[in-house]
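First comes the structure, then the notes that go with it.
Heads up, one of the protein chains got dropped from this complex, but the rest are sitting where they should.
On to subunit A.
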Amino acid sequence: MSSIISVANLSKTYGSGFKALKNVNLDIKRGEIFALLGPNGAGKTTLISIICGIANPSEGRVLVGGEDIQTSYRKARSLIGLVPQELHTDAFESVWATVSFSRGLFGKPKNPGHIEKVLKDLSLWDKKDNKIITLSGGMKRRVMIAKALSHEPQILFLDEPTAGVDVELRKGMWEVVRGLQQSGVTIILTTHYIEEAEEMADRIGVINKGEIVLVEDKTTLMQKLGKKRLTLHLQGKIASLPESLAHYELELCDSGATLVYDYDTKGERTGITSLLGDLRTAGIRFNDLDTTQSSLEDIFVDLVRTS
């Protein structure tokens, strides 16, 4: 897949001297859902703001659809729809008026049919004449998505799209995002919810302290960095582990009723076979076992801690 966004050597230093971005290099592939993860203040919003034209870069270059965001800003920006983190809306405008305004602002001719489709897709059609001030938080969020989609962008930035949104609505929004991807829109989302990235993204980038720590296919990332946990439910409780099992770094839980063993799926040898043999030798029997994969959240926490 070709790149639709190409960020090269991008740095941003604020007037206060704070370095929000340090030599960031990133390519977003056409048609993918890319999740940008990072703790608060990592530089996610700064990166998006620069790409969209809201903040000026200190150094580096960004191409959107092959167009430079500074020298060819009209072409570059017309490809982008942005849904910012905060709910910035014109309180006294109607839903229809504000979405139509956005389309005009991006230089597109009137197209009531398209606005109608966007509002219907986002379940806002019956609210089209309502003033935005009368809408709930979740609906306002959808109005902002509708505004971003009003000019038929090829790229959609969703900065924390489901922050403060209840679980049901969040899942509804995921459906909308998937639908957009199917229609060919490239989606870049930032999120605090690892579950969201795990559920939605094709690729994941992790940013911390202004630096891109990692960019990887989600499935590869999970396989590469994912650890698995083997839990053995013992037949009888044991007070302590015999010396012969010390090198496995086992954890005795539930007052001696379960044994927990973490192993790395990357390694050629997981140590499971020898562990089971040594347990038998030591006379420790179990009546059940299960394995669990570490979540993206565990991976993320590890990465941020070590970077």
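As a convention for this text, contacts are C-beta pairs under 8 Å (C-beta built on N, C-alpha and C of every residue); 3 or more make two chains touch, one makes a residue touch a chain; residues count from 1.
We take it that contacts and distances are computed from a predicted model.
Visitor: Absent chain per UniProt: "ATP synthase epsilon chain", "Transport permease protein", "Cysteine desulfurase" or "Methionine biosynthesis protein MetW"?
Guide: "Transport permease protein"
Visitor: Which of A:28, A:47 or A:80 sits in contact with the chain that's absent?
Guide: Going through A:28, A:47 or A:80 one by one, A:80 is the residue touching the chain not shown.
Visitor: Which one touches the absent chain: A:66, A:107, A:242 or A:277?
Guide: Hidden-chain contact among the options goes to A:107.
Visitor: By the contact definition given up top, give the residues of subunit A that touch the hidden chain.
Guide: 14-15, 49, 52-56, 73-78, 80, 82, 84, 86, 88-92, 97, 101-109, 147
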